[in-house]
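Just one protein chain is left out here, and the rest sit where they should.
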Amino acid sequence: MNIPNTRMFSSDNIAPVHPKVMKALQDINVNHCIAYGEDPYSESAIKKFKEIFGDNIDVYFVFNGTAANVLSIANITNTYNSVICSEVCHLNLDECGAPEKYTGCKLIPLPTPDGKIRVEQFHKYMFSFGFEHQSQPKVITITQTSVYGTVYAIDEIKKITGFAHKNNMLVHMDGARISNAAVALNCGFKEMTVDAGVDVLSFGMTKNGLMYGEAVVFFDKKMSENFKYIRKQGSQLASKMRYIAVQYETILSNNLWHENAKKANAMAKLLFEKIKDFKEIKVTQKVEANAVFAVLPAEVIEKIQKEAFFYIWDDTKSEIRWMTSFDTTEEDIENFVKVLRKYLK
Amino acid sequence: MNIPNTRMFSSDNIAPVHPKVMKALQDINVNHCIAYGEDPYSESAIKKFKEIFGDNIDVYFVFNGTAANVLSIANITNTYNSVICSEVCHLNLDECGAPEKYTGCKLIPLPTPDGKIRVEQFHKYMFSFGFEHQSQPKVITITQTSVYGTVYAIDEIKKITGFAHKNNMLVHMDGARISNAAVALNCGFKEMTVDAGVDVLSFGMTKNGLMYGEAVVFFDKKMSENFKYIRKQGSQLASKMRYIAVQYETILSNNLWHENAKKANAMAKLLFEKIKDFKEIKVTQKVEANAVFAVLPAEVIEKIQKEAFFYIWDDTKSEIRWMTSFDTTEEDIENFVKVLRKYLK
Amino acid sequence: MNIPNTRMFSSDNIAPVHPKVMKALQDINVNHCIAYGEDPYSESAIKKFKEIFGDNIDVYFVFNGTAANVLSIANITNTYNSVICSEVCHLNLDECGAPEKYTGCKLIPLPTPDGKIRVEQFHKYMFSFGFEHQSQPKVITITQTSVYGTVYAIDEIKKITGFAHKNNMLVHMDGARISNAAVALNCGFKEMTVDAGVDVLSFGMTKNGLMYGEAVVFFDKKMSENFKYIRKQGSQLASKMRYIAVQYETILSNNLWHENAKKANAMAKLLFEKIKDFKEIKVTQKVEANAVFAVLPAEVIEKIQKEAFFYIWDDTKSEIRWMTSFDTTEEDIENFVKVLRKYLK
Partner (left out) sequence: MNIPNTRMFSSDNIAPVHPKVMKALQDINVNHCIAYGEDPYSESAIKKFKEIFGDNIDVYFVFNGTAANVLSIANITNTYNSVICSEVCHLNLDECGAPEKYTGCKLIPLPTPDGKIRVEQFHKYMFSFGFEHQSQPKVITITQTSVYGTVYAIDEIKKITGFAHKNNMLVHMDGARISNAAVALNCGFKEMTVDAGVDVLSFGMTKNGLMYGEAVVFFDKKMSENFKYIRKQGSQLASKMRYIAVQYETILSNNLWHENAKKANAMAKLLFEKIKDFKEIKVTQKVEANAVFAVLPAEVIEKIQKEAFFYIWDDTKSEIRWMTSFDTTEEDIENFVKVLRKYLK
């Protein structure tokens, strides 16, 4: 098959697998190995997680981010609970109702101009406690980075987790792009998760160089004693688990995750720098990680998409999204800016 | 990491990825590629499916066999339907209730000494039609090969599908080991599925050499027009789909699936030939594919497991299961028979 | 037991059963009668429904309004659908997540100052069609009267149903207080439901004089062919159905429903007239049916509640709700106004 040399800005999931990850997959591809996660590769990967997050964690691999979000929330809720979230978060907007179907919970979507939700928005839902007519608030979920590519500061996270815990609620973090956030905040994973009070993390690396797989990390082992049944019943127990485990071990070793995310973030920044003075482009969100949101003249969007594909974010406003990934190159950016220049005058 | 040279007979999922499949993964690991299955690799893989099954099919990749079973059945049922199955099939016994949780349907488990179910067992459930107090029978699901490693003859399948269709029911086949069945029956996939009246197939290859991924094949496009939503809501839409697609394309090309399954079946047969005269071993099922079921003296089981791991199937009867896979070697069998001999005097 | 002569304004469900309805229950309380709705009383009641709504309907009795809402929506959706509704409607706010748990659908709650939703709010959700990442819009549900006691004009309903049908969606009406709306609009049930394009109706009468029971009315028989299974599986098939049927037959006969609702509406109007000039009371919604919403000085609310109970609607604004019912008397109003006067100086 001829492999077309395509470059896009549609998402960070269009990148290939990082070569070191691919090599690791190949290296372990010999001999027999017990299935379903009882293998030495899984054990070794989990050790790596504990180096990062500390010992009082439970780690479970699943296949993808939707599953990590849905099953981790199922694990800490009953069907009569509600989950407070941003209106535009993946869980609410882009999982085709998976959370409702699988957990039975009500999502309470909060409006937000920058993708981040604030404590001030939560108060009015706290009147439901104990009132059987209404879903009982149990989880606040935040997305790091947000879908707009903005980043919660550690203090912002602490304010949310403090509020949650004071109200007997738990905090879930959708960390599909947590590496990009860590680079943006110049901190490690621990500072903005368990140290900031987060209870459960969807710890995603597929957008940062893996082939597939996602990790659910519980920051308190008591919380997860039955999660193995939830994972299995959720169709998310991989038989050949070693191939997920080794990917995580690889990306978490030798700072590979950091290097990849740093590259992606830098390319978004570069793109922003090069277009910020275009009069026809209005950047709509702060460029803090690896996304650039912007409003373009409606009539050129399709033409530009044909040269390097990207998604329209909001049809009604001609707002588009450009994502960079670990393998975006400076040349990619320069070529794309040329394309922009061509159609924008 | 030191990779232990382990050999086991616990399942066919303990084998590594077939080297040709691994190579294919590596070969496509360049450039950008649109996510979620809109890519040329998925297109090409689906073309291969159509060469095998004919044009009137719809193919959807998911992550694993549980998902393929559960979502394909969800797609053709309402929650008030029932699903007739074997008591020992994976769907009933080994999916931690995933079918009930996800589809809402009732499973009707039928007893069976050899893992296969028969038309004669279905009649008594046909009185439920139209009676709102009872779940409405809608699907019969059969497993090829059965969990006991036995194989439905094509005529047996036709009898079941004929009965089902006469009663406005549909037939699902769990083909987690369909390659082993095809080799056993010396036929292709088409003869024992769409040509035999099967409506939906979980078309599994992970036990035959893939890393991950499973395909759901609908043998009538009208049936599946909304399956894409069911897959997404079921947390089974892979972002980097190309890596599932290329595995399927590879295994279905150049008869690789056949070669692998033939090897696995041959090794089970060899094992059976070598042990059938052991007085202490009572083989309990016909060895038609890649499984050997046998009763052993209770006191030796654990000792033998330590030398080459396998599962106890039925604790109450000291019945065990040995599975062979595409990478089981004659040497593996010989070594194992030596172990058996050692403990069985 | 001593029966306290309590008068309240907390809801219209605090009223007793209308004496004519109670008498009807007693009248049929003899002899044997086949269960589950195959009885002559159910047949006769359904005839009454057809006189009102026309012949192309299907009627199913369930136990209460939550069930009517949830099961009727389950019947016309798949789990991957979404349901557009008002943020404050009963379905979204006061059913403890029953719709999500039972239908699996996502609710899309729209903000609304007066309890009614408008076509202009729907457009942005129409971009989801065909995009598997997002729940597929399928139902718009409106509440008549709204939870704020406001009433959709027939033209407003037609605008919504027209929009829905143009987009292959269906319209459900929660008619828990449909009698009060009919009185307010001075029309019959048919004009504002099937004639206005509504597809399914939760036809409630418990707030208008019944003891229990609710009717789901489908305005197209094709829509409901499997609803009997959904009702049974939803734990909503009453064995002694005759006692629900006869209540409906009674309330729908001799204009009893109209007389009751007219009384309730008149009493709300009377209350409004008597308080509208209180400087300390700010009425917050138009009084169109049998509810009065108002902001009171926070410090008097509890005192007034002790004399005649009612609910606080919005704690953060000291907004309360007063409901009148078919058995509210002018004396009740006068006594209550005296209480108000006492505490409001």
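All chains are identified by letter, namely A, B and C, in their written order; residue positions are counted from 1 within each chain.
In this section, a residue touches a chain if its C-beta (ideal position, glycine included) is under 8 Å from a C-beta of that chain, and two chains touch if they have at least 3 such contacts.
No experiment lies behind these values; they were computed from the predicted model shown.
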Taking the complete complex into account, tell me which visible chains touch the one left out. A, B, C
Tell me which residue among C:13, C:168 or C:255 touches the hidden chain in the full complex. C:13
Full-complex touch with the removed chain, picking from C:77, C:193 or C:206, is C:206
Which of these touches the unseen chain: B:9, B:63, B:80 or B:122? B:80
Filtering A:23, A:47, A:118 or A:133 for touch with the omitted chain leaves A:133
Take the complete complex as the reference. Which residues in subunit B touch the chain that isn't displayed? 79-82, 93-97, 100-101, 104-107, 109, 123-124, 127, 132-136, 315-316
With the missing chain put back, which residues of subunit C would touch it? List them for me. 1, 3-8, 10-11, 13-17, 19, 22, 25-35, 40-41, 44, 63-64, 66-67, 70-71, 95-98, 101-102, 206-207, 211-212, 229, 232-240, 243, 309, 327
Since one chain has been left out of the picture, which residues of subunit A touch it in the full complex? 36, 78-80, 104, 132-133, 136, 226, 228-233, 237
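Rule of thumb we're sticking to: only the chains that are shown with their structure count from here on.
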Farthest chain relative to subunit A (centres taken as mean CA coordinates): C
In whole angstrom, what separates the CA-based centres of subunit A and subunit C? 41
Subunit A-subunit B separation of Cα centroids, rounded to whole Å: 33
Counting only residues that touch at least two other chains, what does the list for subunit A look like? 95-97, 101
